[in-house]
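First, the structure itself, so that you have it in front of you.
Every protein chain but one is kept in place in this view of the complex.
Coming up: chain A.
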Amino acid sequence: MNDTFTITDEQQDYSQYDLDANPFPYSPVPAEDPEIYCGQPHVTEKISSTVSSVLSTGKSKHLVVTGKYGNGKSHTLKYTRSLLRDRDDVVVGYVAQPGEGFLDIYHEFIYDLGFSRVQEIAYEYLAAVTCDITDENPTGANEMESLLDDGEILLSEIVPETIRRLSDVTKFADFARAIVHMVYEDTNLYAWQWLTAEGIRYEQRKEMEIHSALDDDTMGVRAFTAMKNILLDLSYTGVFVFVDEFESIARLSPKNEQATLNSIRHLMDQNSNGLCMLFGCAPEVWQDVMSEYHAFSERIGQEVALRPLTTENLTELVEDYLSRERTSAVPDPAVRPFTENSLELILQRSQGNIRQVLSVCSRMLDNAASESQAEITADFTQEHI
């Protein structure tokens, strides 16, 4: 029998450090809904002020978060998204990277909202129309769905009026029909495919009386604006779009890069209210955009840079992570079993890069546990790093 590997599901014992488990991720990628954010005050302030002014005034405002790889751009965007998602009056979409152009940004945004959410929006609009033209007063999507299922409201009475109003609000009749078709079980998948710009066959479009194809950046901007207008008409305060890894536009041909930036510019121009875009971008690419595409960068105007961690930042970060798995009251020092010196060494070696810090901390803690080290000293770190 081959005994080269020892594979076991036995858990490492971290109790000597008053920990239930190793709180650091083995693979430091941002969680979908991060619970911890060790923010750099200038960044959190800038994001808070951008988001708050959109929420308080309803006017559009945009921001670029720059920072080198591993400094926490994605984490920052995802954490902000998780905070905003808790609010009922906004819609938030996360775009992991801009892809080949604006249509891909739009596609990812709608996909991030998800089929159910878009269907919910369709029901919410039907509910608004129902309140206006019938005696019923549904307060939300679920209530509307129940009213239709129970036969309290006649679908054929409210659908024509809904399409009419949606067409007015969106100035895009095909988009209006696609939204309404989200509530029909026979066509909702076609409608979803059309809305996500995945493309559908002509016969499927015909079945929904949709005449145009949503297949280029211009249509993408139109569709995005249409969706935002629907949401504002439903009394949402705004739509937040988080575009991560924006630096990947540098991969595109100059023509496509220009086209993508132009489309985003058009989107911003057409949406002076209710839109907030946050970009995560590597600083060198943002510098290029700033110098070459004024029309675009001027519309964003604001930039905030994530810097490498300081000693203070690092201590706070390690404390926060450890506190997630603490079994007893906070020990002294709060970073136990790490010592101040070991953290200093980790900071030096990782050059303040948060991804590397988390990775090294995770490894050190595992090594210390398996070697039954009471403390993670600078020497121990030096030896194992």
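Details
Going forward, contacts are C-beta pairs under 8 Å (C-beta built on N, C-alpha and C of every residue); 3 or more make two chains touch, one makes a residue touch a chain; residues count from 1.
Convention: contacts and distances are computed from a predicted model.
Look at the chain that isn't drawn here: its UniProt entry, checked against "3-isopropylmalate dehydratase large subunit", "tRNA-guanine transglycosylase", "Putative methanogenesis marker protein 6" or "2-ketoglutarate ferredoxin oxidoreductase subunit beta", names it "tRNA-guanine transglycosylase".
Considering the whole complex, the residue from A:E35, A:D135, A:D150 or A:E312 that touches the absent chain is A:D150. Touching the chain that is not shown, out of A:D9, A:E32, A:D186 or A:D332: A:D186 (per the contact rule at the top).
Residues of chain A in touch with the missing chain: 148-157, 159-160, 163, 177, 183-187, 208-209.
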